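Yeah, one chain of the complex is gone here, protein chain that is, but the others are all in their spots.
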Amino acid sequence: MSGNSFGKLFTVTTFGESHGAALGCIIDGCPPGLELSEADMQRDLDRRKPGTSRHTTQRREADEVKILSGVFEGKTTGTPIGLIIENTDQRSKDYSKISEQFRPAHADYTYTHKYGVRDYRGGGRSSARETAMRVAAGAVARKFLEQRLGIKIRGYLSQLGPIKAEKLDWDQVHQNPFFCPDADKVPEMEAYMDALRKEGDSIGARINVVADGVPPGLGEPIFDRLDADLAHALMSINAVKGVEIGAGFDSVEQKGTEHRDEMTPEGFLSNNAGGVLGGISSGQPIVASIALKPTSSLRLPGRSIDVNGNPVEVITTGRHDPCVGIRATPIAEAMMAIVLMDHYLRHRGQNGDVEVSTPVLKQL
Amino acid sequence: MSGNSFGKLFTVTTFGESHGAALGCIIDGCPPGLELSEADMQRDLDRRKPGTSRHTTQRREADEVKILSGVFEGKTTGTPIGLIIENTDQRSKDYSKISEQFRPAHADYTYTHKYGVRDYRGGGRSSARETAMRVAAGAVARKFLEQRLGIKIRGYLSQLGPIKAEKLDWDQVHQNPFFCPDADKVPEMEAYMDALRKEGDSIGARINVVADGVPPGLGEPIFDRLDADLAHALMSINAVKGVEIGAGFDSVEQKGTEHRDEMTPEGFLSNNAGGVLGGISSGQPIVASIALKPTSSLRLPGRSIDVNGNPVEVITTGRHDPCVGIRATPIAEAMMAIVLMDHYLRHRGQNGDVEVSTPVLKQL
Amino acid sequence: MSGNSFGKLFTVTTFGESHGAALGCIIDGCPPGLELSEADMQRDLDRRKPGTSRHTTQRREADEVKILSGVFEGKTTGTPIGLIIENTDQRSKDYSKISEQFRPAHADYTYTHKYGVRDYRGGGRSSARETAMRVAAGAVARKFLEQRLGIKIRGYLSQLGPIKAEKLDWDQVHQNPFFCPDADKVPEMEAYMDALRKEGDSIGARINVVADGVPPGLGEPIFDRLDADLAHALMSINAVKGVEIGAGFDSVEQKGTEHRDEMTPEGFLSNNAGGVLGGISSGQPIVASIALKPTSSLRLPGRSIDVNGNPVEVITTGRHDPCVGIRATPIAEAMMAIVLMDHYLRHRGQNGDVEVSTPVLKQL
Partner (left out) sequence: MSGNSFGKLFTVTTFGESHGAALGCIIDGCPPGLELSEADMQRDLDRRKPGTSRHTTQRREADEVKILSGVFEGKTTGTPIGLIIENTDQRSKDYSKISEQFRPAHADYTYTHKYGVRDYRGGGRSSARETAMRVAAGAVARKFLEQRLGIKIRGYLSQLGPIKAEKLDWDQVHQNPFFCPDADKVPEMEAYMDALRKEGDSIGARINVVADGVPPGLGEPIFDRLDADLAHALMSINAVKGVEIGAGFDSVEQKGTEHRDEMTPEGFLSNNAGGVLGGISSGQPIVASIALKPTSSLRLPGRSIDVNGNPVEVITTGRHDPCVGIRATPIAEAMMAIVLMDHYLRHRGQNGDVEVSTPVLKQL
């Protein structure tokens, strides 16, 4: 299958450019009988939506999703779910410059080399605008996982540039525009972002995502390990440059006696594995962390070339997020939901009648 | 397709357990006309082979690969290439204990919960022994990429526990048992490993892999971005807990003006992107880095449970690598080769007749 | 991937129910640079559209397709092409009966057993209405194949119930409402259909599809042979019960000396193979033939059961095609176009640089 589909049994296929007529998505393989309405998706879409604070782009998109198929009398039917979001804020603009230049660190240069042509309006397909559809599709997966299996998927911003969250208070995550779980750090982040905006620069961020309540057994060794599919899903999000599971890069300096999560009848004693052993979920929380690079759309001039290879100086005007990481939390949650959903169905397909007498360990 | 296949056009499917009769692999989709013999694969297999220094497991496997199909008169025919390695060192052993216990941080517990049964001899399918087949398949991809496209894929150990390589001298990589590119650090590593072995503990490591000469245009946005598929491939290797592309987690603290790789007619001025922009190769070197956790097979006792949920103390005897990262370099190279090969064919399928007038930038 | 996608590199994924808000489709993997507008698809959609003669259903659907993405400045960009057709003729109706009954030979009973629920309005997903999207997607493939490779795909109705076309005059096919290539048989078909309509019964049909100009080399042995994928594609069309390639079932009584298509330097002497040898196109015309069953929506009462298993007598009112085969020609052409397109890209992916000195035989 081509590159715009994700998932083998719960398959999400998307289309749409930043400044095209609409974004859309087909979810194929959703189990029937799930209560579903636009409201289920809108909640997450609104969390991702730009323009909700001064720290994100002031572009305004209603991001109203419509269900076109696959739901009947309020429930999924098992047939493909067609979704659409019409683009409403396509400000007319002079694209003559951007069409001939390559913005540094953008996909302009690579799309041109791959396809020979590109839709240069607002980044076209390479714009993060496409992630709206990931969030909509993820909301369907999330609802199923929560209702049928009790799985809860939550994310937060753990670092904004140099500022690290030091406390994890889930109740705080939605009390500030950063998805920051540490209330004490919010004023510092506010000040940092205000300065950055004045400066015209941008900054990176780190997002953590956690899934609680995942049963043991999900993941398909050896290539479609749960962690490998998570890495695939998370790295496919715009601007992501790194993915960790559990202890991640800290494992490099850990000794075996420190890293190994010992087990007792009462539960696992630690979770360096991040909930995945041998590529299969262990019943512990699935813990992933991602690095997002700073936005490359800056009004500070940068050196580049034009389509003929001549040197140019590029200044990006327009409305851009100075920290794309800020709005990335719902996107990362969505991708984790899609991966877990897909693996739940795949596992049920092969192993739906397996009975195991070994007790499932609680998480300590 | 199920979880033991990787790649969409260049598809590698493997089988085999640690202590089964044989390991095997089918490579489907290899272009015809490539000169290929067992020797092409044996070189890389020998680099991965255990027992070549005192710092790796003393288990001895000949790891002799045989080509069973798909090659005729010394050249690939375009039909599937069947490969086999017979297992020769299956020391008979008493498995009564291990069959009833779950080793901490191993896949014992999760395989049992997934499948209800498991082949407990030497870890069965979850053993890193399966990576031999990845190396064999990767060698085929590597040869094609090198001969036809001039792509060169090389890896090295950049960190062993607390010891970081500070110089990158490619000529050194094969002069020591660690794949370490910094000759000055080798004595330190030797001493560290000797102490560790006495102690009975294990340690993590970091491996970097670089592909030079990759043309711009490889990668299938939005889900099968080149970096996303690389993350999938690398995270699917045993013991890997983190993947970075280019600047990776350093991006979190970078500003946009620092991160963005400016372009001049002479070439890119930096490579924070790690050779991938918008999910598509830029023509710069592809740079990936992975974290490998410490081996969990320790003779130092650890707390665990048995299949009935009762507490047990586990001691792992037998022959194990105290640092699995040491032998991981050829495996990481192989996975990168397979990803690039697959994406080259996918790109040629869709865009085989695209002509681009924009010049390809050199790497500075 | 789930069941609503077709094709591996040129991938068509559809959604939509008969009486839902809209039908839609995503074409992923289309090569960039192809001139494309709605008009290219509308031509084929209009050929399939109901209500164009008294011999098809009088339901009126505008079937106006809109391109939502993937086309920029009149050309495909290589990114996914989103298509939509809004449903306009959703006559309000009393569904209370049909929701509780299973119409014989319809999918009502099987959808209920598979999914537990079903959208009973107009057959929901099982309605032949979904084939509109196949036709739209097929038109894209067809345009590429024709422009870039000179491939021409044409179909015709070769048999309507007991009446067989005896001449193949391509110019006649679009001169009558049956796609019949034999003008002499048209009056007979008219009379037959008029009688049938009075009677309240329905009838089967046979459609042939031919692709001229296909280069040798397309098809992926051994499972994705060109003929196997064609059989898959054609059998997936509503109401199809049989597929033949070339001589088809006549091969059963043929001797080898009769069946084998001999070759001379001037070309092949016959085409019993239907253009496929060993699963790969030979350069001869690809010839397929399909059987379509009679519509099961009859106003003549039939025995059935209701959802509780009680006996009922079913009468289908509403507007239905008395011969679904009549409108099936553009659908069969579309599926053949999609298969050839997909295989062209797959072949180019693996074998894009193969050079063959053996001459390509002309078709005699």
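By letter and in written order, the chains are A, B and C; residue numbering begins at 1 in each of them.
As a convention for this text, a contact is a pair of C-beta atoms (placed from the backbone, for glycine too) under 8 Å apart; a residue touches a chain by one contact, two chains touch by 3 or more.
Computed from a prediction, not measured in an experiment: that's the story for all the values here.
J.: For the chain that does not appear here, which of the shown chains does it touch in the whole complex?
T.: The chain that is not shown is in contact with A, B, C.
J.: Out of C:28, C:130, C:182 or C:333, which touches the unshown chain?
T.: Looking across C:28, C:130, C:182 or C:333, the contact with the absent chain belongs to C:130.
J.: For the chain that's not shown, point to the residue among C:18, C:57, C:172 or C:281 touching it.
T.: Once the missing chain is taken into account, the touching residue is C:281.
J.: Touching the left-out chain: which of C:3, C:150 or C:318?
T.: C:3
J.: Suppose we count only contacts with the excluded chain; which residues of chain C make the list?
T.: Residues in contact with the chain left out: 1-6, 8, 14, 102, 104-107, 109-116, 125-126, 130, 159, 161-162, 196, 201-206, 216-225, 227-236, 240-265, 269, 272-274, 276-283, 291-296, 298, 300, 302-305, 307-311, 346-347, 350-351, 354-361.
J.: Residues of chain A in contact with the chain that isn't shown?
T.: 8-9, 29-33, 78-79, 148, 221, 345-346, 348-354
J.: Touching the missing chain, which residues of chain B?
T.: Here the touching residues of chain B are 1-5, 8-11, 13-17, 20-24, 26, 28-29, 32-33, 66-70, 72-73, 75, 77-82, 84, 114-119, 124-125.
We adopt the following convention: only the chains that are shown with their structure count from here on.
J.: Based on the touch definition given at the start, go ahead and assign the chain network to line, ring, star, complete or other.
T.: Topology of the interface graph: complete, with all chain pairs in contact.
J.: Quick one: report the Å distance separating chain A from chain B, using the average Cα coordinate of each chain.
T.: 26
J.: Can you compute the centre-to-centre distance for chain A and chain C, using the mean CA position of each chain? Integer Å is fine.
T.: Their C-alpha centroids are separated by 38 Å.
J.: Which residues does chain B have that touch at least 2 chains other than itself?
T.: Each of 8, 221, 346, 350-351, 354 in chain B touches at least two other chains.
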